[in-house]
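Every protein chain of the complex appears in place save one, which is left out.
Chain nomenclature is as follows: A, B and C, assigned in order of appearance, with residue numbering initiated at 1 for each chain independently.
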Amino acid sequence: MMMSRIADSQMYAHLWGTEELRSHFSEEGRLESWLTILAALAEAQAANAMIPARAAADIRSSAKVELLDLEYLADETKRSGHSMLGLIRALEQILPPDSAQFVYYGATVQDVTDTWMALTMKTMGGIAWRQLRSIEQSILDLATEHRNTAMAGRTHGQIGSPITFGFKLASWADEVRRHIHRLSDGRTRWLVGQLAGSVGTLGFFGRRGPAVRADFCNLLGLFDPGMSWTTSRDRVSEFCMVQAMIATTMARIGDEVYELARPELAEVGETTSDETVGSITMPHKQNPEGSEHLVTLGRIVRSQASLVLESSVQSHERDGRGWKAEWVAVPEVCLLTSSSLRIADELIRGLTVDAGSMTQNLARTRGYWASEWALVQLSRDLGKHRAQQLLQEALKQGWTGGLDFKEATMSHPDLSKHLDADKIDEVLRQPDTASAALMVDVVVARSNSERREEADQWP
Amino acid sequence: MMMSRIADSQMYAHLWGTEELRSHFSEEGRLESWLTILAALAEAQAANAMIPARAAADIRSSAKVELLDLEYLADETKRSGHSMLGLIRALEQILPPDSAQFVYYGATVQDVTDTWMALTMKTMGGIAWRQLRSIEQSILDLATEHRNTAMAGRTHGQIGSPITFGFKLASWADEVRRHIHRLSDGRTRWLVGQLAGSVGTLGFFGRRGPAVRADFCNLLGLFDPGMSWTTSRDRVSEFCMVQAMIATTMARIGDEVYELARPELAEVGETTSDETVGSITMPHKQNPEGSEHLVTLGRIVRSQASLVLESSVQSHERDGRGWKAEWVAVPEVCLLTSSSLRIADELIRGLTVDAGSMTQNLARTRGYWASEWALVQLSRDLGKHRAQQLLQEALKQGWTGGLDFKEATMSHPDLSKHLDADKIDEVLRQPDTASAALMVDVVVARSNSERREEADQWP
Amino acid sequence: MMMSRIADSQMYAHLWGTEELRSHFSEEGRLESWLTILAALAEAQAANAMIPARAAADIRSSAKVELLDLEYLADETKRSGHSMLGLIRALEQILPPDSAQFVYYGATVQDVTDTWMALTMKTMGGIAWRQLRSIEQSILDLATEHRNTAMAGRTHGQIGSPITFGFKLASWADEVRRHIHRLSDGRTRWLVGQLAGSVGTLGFFGRRGPAVRADFCNLLGLFDPGMSWTTSRDRVSEFCMVQAMIATTMARIGDEVYELARPELAEVGETTSDETVGSITMPHKQNPEGSEHLVTLGRIVRSQASLVLESSVQSHERDGRGWKAEWVAVPEVCLLTSSSLRIADELIRGLTVDAGSMTQNLARTRGYWASEWALVQLSRDLGKHRAQQLLQEALKQGWTGGLDFKEATMSHPDLSKHLDADKIDEVLRQPDTASAALMVDVVVARSNSERREEADQWP
Partner (left out) sequence: MMMSRIADSQMYAHLWGTEELRSHFSEEGRLESWLTILAALAEAQAANAMIPARAAADIRSSAKVELLDLEYLADETKRSGHSMLGLIRALEQILPPDSAQFVYYGATVQDVTDTWMALTMKTMGGIAWRQLRSIEQSILDLATEHRNTAMAGRTHGQIGSPITFGFKLASWADEVRRHIHRLSDGRTRWLVGQLAGSVGTLGFFGRRGPAVRADFCNLLGLFDPGMSWTTSRDRVSEFCMVQAMIATTMARIGDEVYELARPELAEVGETTSDETVGSITMPHKQNPEGSEHLVTLGRIVRSQASLVLESSVQSHERDGRGWKAEWVAVPEVCLLTSSSLRIADELIRGLTVDAGSMTQNLARTRGYWASEWALVQLSRDLGKHRAQQLLQEALKQGWTGGLDFKEATMSHPDLSKHLDADKIDEVLRQPDTASAALMVDVVVARSNSERREEADQWP
């Protein structure tokens, strides 16, 4: 079949999905999951005497994607206009006729696709759990290393008081940990099977419906929802929203690296291989491709997750108008988030940090960033309002006049008597980053304490 | 000040916000919260010997919106181009000069507005908790009453196998309960104060910063974040997403009522007062205004919540480009969700249910909805595939030929010998709703068991 | 390469794209366009003495996708991390070394991809033009046929005064025509090439840049922009927005059919083939699959078009953070809109109309829809306000009491004397659809007059 999505092109696919997820979402991967679901259904039905045990065994052994005639399957799907009938007919081809009757017995399309959605959430949730914890570890290590590496704090794009690079990293780690909590919190809501039958009441199943559903879910490692959820889509939209929040954090990290890697700032950089070509026409260029792509991926994931939520006002007992949008959007959310996590993981592990540039950037703005420190000193003697006003005037004048911070303050008669020139030199040499390092410690300790208690795999 | 938003107009404001939230978000309400925050800050600073106790006491007693000159406050805000300076200057007017120095001492705009955001989440979360539980109760009562009220199940807008109205309601209750869980899960993430200072390191606060923050949060009934979160916006965006999911559930309920209230279906209706005028030119009309509005509100809330998430890729230590979008969007999310919950609460309590119409609508489609029941019977004798095929043919022909279900099946030689005419009559008279009622029981029991254990107020 | 997008799966691809566009967007199709662009560039450069004529001739004859080693191309793309270098290297393999130097000579990735974007807009714009005109024709024919077919007008989901089915259709045609206007209006803005070079100034091209660009655009059948537009994305976002508006109109048509096809309304239906299987478990069901899918497609297209607009705040002279989002979103907008147009075209041509049901549905609400007619009569004698009030009371009472419209009005002493029982019978038998047919005529005449003047192909 001809691929028409650039995200699947041989040239670019590696940027828009990871191998493990791509195989989950490929036609073969998806059909394999669907067959597993059909086999579990048959076994649960056999266990509840709804179909012969023999049929269940036949279905289990035939439910293998490599046995199917995929051309025929696709043709029958198109011919019937029914999403699942092609697969059923392809299975009929390989099953003994007696057993063939019992495939997809009383089920509906959504039973298969929603249960597959739950398995997808299980796969993606597991990947997110693993990758977030790996990313967290890298950030914590880097934050510890740069606990005290001073750099400019920047607000509204302007240089303000100094922070440490570790402090900036700790803010990332803190956010990543909250996502780990979100994965824990949502798990029992998300990982539930769907066995609803035609309109949700398990009509074909007689009184055995709920028991079959319990066994069906159990066989697939999913929870039993207790209640059909064919038009109740909050589980799926919540999951996508959490993925979008994760991809957004990765985008925030990417955007930060992108900006700090500007040559005029040059505080951090991506590691690139020797084979990387930044620009053909401008051979000196090395572009922050990874961090840039994280921002792009974040945009698309948010858009697709919002589409899922937007599509969740569904009518009556089944409503394809919204439900089918999930078919496209949920895989996209997962593929792109997995790619985002992979790229962020590499980016952070390969991040180059230029502490020298960080120092220089503070110096280059002639020390004006020390204004908060001066304000503290002056507030004691002059009161804060007057101190603020005098400083603002003096610094505005000084800046325009080409003075540095020390000159600007010490040349001002009302300020100079309350400031100590040596202290200014000291502060400029050794910027005071206040509680930056303490907050690094809090975040590191908090994360480590939780990491020790929690499983490597999404529980 | 001239109102320019229709949602605040005297004519329509009641549809776009509730009184309790409107007063929270009014200029006075907001300033009152901000003053409370500034007073708590001063007290926390006094407790840590950062400012004189006297100053804190003065600030507490002056921090009353009715003492402020709001004109002056607004003028100074505009003149300085600083979001908070007008308020500080207005406070200076009423504070003793010595104490005036210590208002907003070392804080930054975002300390006030983000802490206010947390208080807003506390207020709105409490409203959501209360309203969701009230709505849940109404739905559970109605579901119990209509546990066995048969009606058409509808998929893709078409009539399918029968369900009960209680079953439909139980699906709403099930979804509402998951939102209650979400409010529980997110609480400790959301209800944290912000005390970051200029760039997040509490630079003005010396080493006392973390202790002041802990006291500050505690005084306001908020958790201590341990770490500044000025550009880490996942808390706010998660909260908004949960509100959007709640408003979406209300929209789903509204949309369902809107559709079932079509005169051709006439299964449910809204209660309207005698004074309600549906249409001036068409005096017979009674429009489902409440349910319609729920759909509208859901749309807008989703859009605003997505805007918050979209705005959360923020740079460095503060970034107004995204942050300021929250100033508009978060209040809108809360106001409209509160309105949505109020309207849904009334709608459900006033819902009229026409069980007769439900029966009639099943009858009107000549009983063809019983095809699943027939399929079960026939599958035993004929195998499911053949049964399905024969039934589909017979029913298609029968429908075109104007036959009813019994005629269509009993006139078909291959089917009639496997079906019992009396059984058909019985099924048409007494539709089999399979596990519908059992699922009602599961949902009701599950909710009641949790309700007994949980607090009336958001804990 | 493994496909991982369900929209490209062998089973479902036909629903998420049309063959002509799928081949445009396939790896081969895209590379073919890119090669055409590279060949045009070389020819324009040769014409301006920037490269040897021989090189241009070699490039033109080698620029064939079937000559390329696609594996090698993909590997080199990944190895270099450069979006275009794999292709350049694959071309080097097949070009004489002297000529190979002059491929992609001084160009940048965005020159190729943006010019391809323009060619894509040309292809898609042409498809939209053709399909919209075809759809318009079908609607006009149907509207003419049903110019006077009375049916219920419905507002807020409730039955109001009568309209004609032709009137409803004319509203669709009117909207479709405005899209045709939009395609005309935007054409010169959209169909421009991009030749910007490294940073937009055509740095590699010396003074010949603008002349080369003019020739380059001309060779490709595109307009010359006069100015580089690497971070000026309004062209692309406007195009996508227009496509989204088109897909939204198709969604409105789909949604309308979906609702009118409810069995309780049964006014229109989709034509399905005999092989179509609506539901396996409920063999009687025939689902409005096409109209349903139009709503789904509309949702996704809007979401992707909004993503393009959202991504168009781009920095400096090139900004991958937004630009790369277009790589995914623009093809998706086109593929899904083309699918939407194809499905709508078939849907409308196959639409079944049940005028009998339309009449019945008016009857079924006991004639209350005639209230506006009665209001007109009564307003003359009683004044409109009093007439409205009396009618509203009488009809509310009558409805509750099970009366029909005639009984409800004629049994009311204040109304009966101003109404003529025979007239009521006549109106109920022959609903007055006021200016409905006249508006059909206006729309049909207006469209036909423009159609006669305009080209079959997007000009």
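Points worth noting:
Note that in this section a residue touches a chain if its C-beta (ideal position, glycine included) is under 8 Å from a C-beta of that chain, and two chains touch if they have at least 3 such contacts.
Quantities reported herein were computed from a predicted structural model and do not represent experimental measurements.
In the complete complex, the residue from B:S62, B:T115, B:Q131 or B:S198 that touches the missing chain is B:S198. Here the missing chain is touched by one residue of A:I280, A:L351, A:M410 or A:M439, and it is A:I280.
When the whole complex is considered, the residue among C:E27, C:E76 or C:E256 that touches the unshown chain is C:E256. For the chain left out of this panel, the touching residue among B:I88, B:C217 or B:V440 is B:I88. Residue-wise, the contact with the chain that is not shown comes from C:E317, picked out of C:D75, C:E317 or C:D404.
Although one chain is hidden here, its contacts on chain A can still be listed: residues 155-161, 258-259, 261-265, 277-289, 292, 310, 361, 364-365, 368-369, 371-372, 375, 388, 391-392, 395-396, 399, 405. Chain B meets the missing chain through residues 1-14, 16-17, 21-23, 25-27, 30, 70-71, 73-74, 77-86, 88, 104, 106-108, 197-199, 203-204, 255, 258, 272-273, 275-282, 287, 289, 292-293, 295-296, 299-300, 303-304, 306-307, 310-311, 320-322, 324-325, 327-329, 331-332, 335.
Take chain C: the residues that touch the chain left off the picture are 92, 97, 100-102, 105-106, 153-157, 160-164, 167-168, 170-171, 174-175, 178-179, 181-182, 185-186, 189, 197-207, 209-210, 226-229, 231-232, 234-235, 237-238, 241, 244-245, 248-249, 251-252, 255-256, 259, 295, 298, 302, 306, 309-310, 312-320, 372-373, 375-376, 379, 383-385, 432-436, 438-439, 442-443, 446.
As a working rule, only the chains that are shown with their structure count from here on.
Centroids of chain B and chain C (each the mean of its C-alpha atoms) stand 33 Å apart.
Our note on geometry: chain A versus chain B, Cα centroid distance of 25 Å, whole angstroms. Multi-chain contact residues of chain B (touching two or more other chains) are listed as 155-157, 160-161, 259, 310, 372, 375.
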